[in-house]
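One chain of protein is taken out of this complex; the other chains stay put.
Naming follows writing order (A, B, C, D and E), and every chain is counted from residue 1.
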Amino acid sequence: MPAGEYRQSSRESGSGEEEAWLWGQIKAEARRDAEAEPALASYLYSTILSHSSLERSLSFHLGNKLCSSTLLSTLLYDLFLNSFSTDVNLRSATVADLRAARYRDPACISFSHCLLNYKGFLACQAHRVAHKLWTQTRKPLALALQSRISDVFAVDIHPAAKIGKGILFDHATGVVVGETAVIGNNVSILHHVTLGGTGKVSDDRHPKIGDGVLIGAGATILGNIKIGEGAKIGAGSVVLIDVPPRTTAVGNPARLVGGKEQPTKHEEIPGESMDHTSFISEWSDYII
Amino acid sequence: MPAGEYRQSSRESGSGEEEAWLWGQIKAEARRDAEAEPALASYLYSTILSHSSLERSLSFHLGNKLCSSTLLSTLLYDLFLNSFSTDVNLRSATVADLRAARYRDPACISFSHCLLNYKGFLACQAHRVAHKLWTQTRKPLALALQSRISDVFAVDIHPAAKIGKGILFDHATGVVVGETAVIGNNVSILHHVTLGGTGKVSDDRHPKIGDGVLIGAGATILGNIKIGEGAKIGAGSVVLIDVPPRTTAVGNPARLVGGKEQPTKHEEIPGESMDHTSFISEWSDYII
Amino acid sequence: MPAGEYRQSSRESGSGEEEAWLWGQIKAEARRDAEAEPALASYLYSTILSHSSLERSLSFHLGNKLCSSTLLSTLLYDLFLNSFSTDVNLRSATVADLRAARYRDPACISFSHCLLNYKGFLACQAHRVAHKLWTQTRKPLALALQSRISDVFAVDIHPAAKIGKGILFDHATGVVVGETAVIGNNVSILHHVTLGGTGKVSDDRHPKIGDGVLIGAGATILGNIKIGEGAKIGAGSVVLIDVPPRTTAVGNPARLVGGKEQPTKHEEIPGESMDHTSFISEWSDYII
Amino acid sequence: MPAGEYRQSSRESGSGEEEAWLWGQIKAEARRDAEAEPALASYLYSTILSHSSLERSLSFHLGNKLCSSTLLSTLLYDLFLNSFSTDVNLRSATVADLRAARYRDPACISFSHCLLNYKGFLACQAHRVAHKLWTQTRKPLALALQSRISDVFAVDIHPAAKIGKGILFDHATGVVVGETAVIGNNVSILHHVTLGGTGKVSDDRHPKIGDGVLIGAGATILGNIKIGEGAKIGAGSVVLIDVPPRTTAVGNPARLVGGKEQPTKHEEIPGESMDHTSFISEWSDYII
Amino acid sequence: MPAGEYRQSSRESGSGEEEAWLWGQIKAEARRDAEAEPALASYLYSTILSHSSLERSLSFHLGNKLCSSTLLSTLLYDLFLNSFSTDVNLRSATVADLRAARYRDPACISFSHCLLNYKGFLACQAHRVAHKLWTQTRKPLALALQSRISDVFAVDIHPAAKIGKGILFDHATGVVVGETAVIGNNVSILHHVTLGGTGKVSDDRHPKIGDGVLIGAGATILGNIKIGEGAKIGAGSVVLIDVPPRTTAVGNPARLVGGKEQPTKHEEIPGESMDHTSFISEWSDYII
Partner (left out) sequence: MPAGEYRQSSRESGSGEEEAWLWGQIKAEARRDAEAEPALASYLYSTILSHSSLERSLSFHLGNKLCSSTLLSTLLYDLFLNSFSTDVNLRSATVADLRAARYRDPACISFSHCLLNYKGFLACQAHRVAHKLWTQTRKPLALALQSRISDVFAVDIHPAAKIGKGILFDHATGVVVGETAVIGNNVSILHHVTLGGTGKVSDDRHPKIGDGVLIGAGATILGNIKIGEGAKIGAGSVVLIDVPPRTTAVGNPARLVGGKEQPTKHEEIPGESMDHTSFISEWSDYII
């Protein structure tokens, strides 16, 4: 994204203004694509260009993606629209998630690309609605949504799980997030990541992920443990113990780079920089 | 589940009685949810409350979930109903699987929650029918079912694989079970688990999983090896050798906790207790 | 597959002849299955027997699998048919991929079995069309296809990724292939395999996989590294460094069997032999 | 239909035998057509050749024709199959209706042609089930079926209406049959025919049609009047008074050919001979 | 409908109150039917019981009935809901039309019966929205709606046609109403009725139907003529000239009962009494 665009948008202060700016961008992108590609124009009009707001577009898209022969698209559309249009927090989370994908993922070429095509983004927005229903004690409906999200996107997030803003679920297939898990803000989570329980207990039993954490593909984090803010979990790691802030854990079972006593601290926020291999040489040398 | 409920049901001895009791529970749960949540009532009536038996409800639900534009729901419904209504073993396996989810998974709040929403449960029931077709040498139909199950639930179980009763496929996304695999009774398998072949041979080439085994998320078990009864396989483990009964294997490649010669034996049945991290401290200490 | 069949087909020299021979086989298989299994005949006629060519059958099947309420089957059918019928390279890749599944996977009982049921095969063919669109700078359409493939098959291949011929994506659920990844010919890739980026850079950042490589289930290969031709990557490995030709890398993090200095070379082409556990004893002994 | 065929079938005495013979004919026709026309084979297999009985084929076809997003095909299939398989009268009526179309309509080239394509036949069979539901005081379901039949086939028959066997609704679009109407056996009714009420009364207010009556296209018959057996109603007639047996009524308002006092009697059974214009010259001469 | 009910409702003065009363009735009816007929409960919940208002229920039902693969239900639902919720006139017309069916048609057993099952009612409500779009110069959308209504309900009303309140389109199949037609209040129109143009002119060229008119089945009224208030048009009549108030026209071509000079006047409002045959004897005697 060109710097000019970024500055323009960062000048916007209020969430409503930012949402409006973003929606304007999305419509402009979709219009450009519809003109360049007539075969896609119908899709772009039905999903984006025929709608008057981001929340309508998103509700329409989710309703059509998640519907089934026994849960009709109109019912889901209504449910999503009602949630998004009455809850400004949901909408600001959507905006933050769109930004997260656009600025962190080099493969993301536009906001509309994320809105339409990122199953991680869509699963997360649908989860936010399911979570809202859960907190309203509309549990059976929340669980039915979870099930549809898991069927359609292969992303299985328990509706009770709490998820912050500015989240990137990249690729997303196979992500599992348990009932008592908590995910902070500006976290980036790759596909096949599990935030799982331990089975021993039936109350608080899932990981707590701090702000700015980056979790690599296929990492499995189990139990009511803390992944400190800005920590980095290597791909394929199996993490069963707390990870201090701004440290890196790798391996199966995971250990801290630099060792338990003197873990190497890094300065950047990996959930935002998405740097998941700067520790390669160090780690590899250490182990082999 | 309150102890009272459990005792009531465990007093039922015959399988038909137990099925009837369970179906009664499921209808009661669905009725309660339909009353509390009108938005879900249509779904609950079409999937559960309009049916006269568990097998009809399940056949309807699977037919509608697994159908496609080229494999119609009515055809699948017929196929499932015919199998379930003529094979008491299939039905008792369904009952045992519902119990397994309800009693082992702390996130499972009701039998109907599992029946409607657990893709692992649904994939497993559909597999049982595919397996029956396979043994009747209706292989192309069995393979078409396997393919639909893999598309819809991201659970890929070869129809020749033999699976016992009381199985919990928790979360289930990404599970792969090969052609000559055998899974015993009361086994719990988390998501992303592979019971794979070795490619060297084309006959008996997949794992044999004993009764009461617990296999953690992302574990990969390859080759015609035995996982002894009551064994526990740690999340993310890669297991290429036999694991003795009631021992725990962890790591990539997996090794036995306590060592090959004197593996630490545990007493509980992990496939039922779902305790997948009691070995954490031991293991972590051992390695790092 | 009996040797006689193989010889007959390998005598065919030109790609058109081979395609014709293969299509003849597929129709014969489908006809045999339709006769034996009336419940499947409708499916076999609509997907195979009513079509006049492999490309039509495949386009029909992909169109119906990948369509959604906002991307109609007729539009996708048109798109696929147009691509396959005008590009002989696409068609010869399809033929090579069908052969790869048939000859390498012991669970594959016929060409039609693969054509109809293998999500890895179908995802790969759809990717080939998406890649062609990408190179024609029809990027938004290519990305929409990628998204549908990821939703439907849980296989997420960036349309810019370059993939050779004779590829077997076995089971395929959870495969992720990044934008600048390159896969050679005759490669076999199991499910849950990631060819991922590193996040640090936005240009060439994904693995390059040589000809004849075999990548085991759940392996994660990250960064712009080279997996030499004929190399073997163990299941569950996390590979962050180059792997020399005809060597085996295993573990998390992966190390070469035999060590970095003197890796053990093997002679066969593992991508074709699918031998993914011949290194078990060696490796296990080495580590534990 | 060749005489030989007819004799062969008429030798069958019991209804079960006749049904079996007819189903054999239908399967043979469908098999022949599927071989000759691959583009239609999928349709013929799904609707006829994959089924084990006429009642299953018909239930499947009606379920798929009449379903909607809020009334699923599986529910309707179940409903139809349950009705047809438990009520031999329904089945014998179906057989008689198939014969009626095949022997009376020169455009009907086979039994399967009628079974698959005649909306009048299909609407009538669905009505028979709706009528059964009505008599079981399952009125709301019966009325929902009526509505679907009217939407899909443009044939609006009140579920309370009593209809005999051997009925041909030819073309059928626009037929309306009111709540207290009664139709005898071997009646032939063309499209746009109304058996309507008068609005003055809310009890018995619709026509009673005797056996063997032929009602021409667009005829409107209103009120609790009797159309005597073997009578003929000219196309476009508006009939508000009783018509004696074996006489012909034509015109708007209808009058008897030959006059009220001495109506010309005919001998054949017009509902079976389908002769709807032998009275042309006479009538035309009379009027103009 | 029992007198008590009627009085209760007629006491309601404001339109909002009446709508609320009616919606209460409809929900009560649907609840009773859902309890009595589990097979229909899913349908009743999705169409009525899950909604919070009549306008939502109706918009949902119309959206699902009129949608197609190229006009999605969510889009139509949005369109209908937006129209009904912002236009109190539309809603009061819906209420009046429901009453018209309930009180005039002896076959109408409840308000919900009409709401769910009467294609004439549904076509008319959808037309009212199309008409609103037309007057907002959203002509292409209005015409697309007209086309869907004609496909689905076989009722073809030009969106420019003006239609009053309290209209009963009974059975409705085949009704055609032209561009410049005007229909007053409390009119009852049977099926196959045409209010057609003459082709000679392209401006005001269709009939004007006064208040309280009753038009019998199959009547064809052509040209810019006036059917005076309270007039009655006999079934099957072809009317090409003005019909004075409270007179009856019958026949093809239609003539006034009693003759052009001294037409017999009647006192009741036939559009409300639905008496379409009181003129039988007189007419029949006159003609034959």
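The criterion applied here is as follows: a contact is a pair of C-beta atoms (placed from the backbone, for glycine too) under 8 Å apart; a residue touches a chain by one contact, two chains touch by 3 or more.
Keep in mind that what you see is a predicted model, and the values were worked out from it rather than measured.
When the full complex is taken into account, the listed residue touching the unshown chain is D:H191, out of D:H158, D:H191, D:R246 or D:H266. Interface note for the absent chain: among E:S69, E:T86 or E:T264, the touching residue is E:S69.
The hidden chain makes contact, of the residues E:P38, E:G164 or E:G196, with E:G196. Interface residues of chain C facing the missing partner chain: 42, 46, 50, 56, 60, 63-64, 70, 72-75, 77-78. The set of chain E residues touching the chain not shown comprises 68-71, 75, 79, 138-141, 143-144, 146-147, 150-151, 154, 156, 158, 173-174, 176, 178-179, 192, 194, 196-202, 205, 218, 220, 222-223, 236-238, 240-241, 252-253, 255, 260. Interface residues of chain B with the unshown chain, by the touch rule above, are 69-70, 72.
The rule is short, and it goes like this: only the chains that are shown with their structure count from here on.
Taking each chain's centre as the mean of its C-alpha atoms, chain C lies 55 Å from chain D. Multi-chain contact residues of chain C (touching two or more other chains): 39, 42-43, 46, 69-70, 154, 173-174, 192, 218, 236-237, 252.
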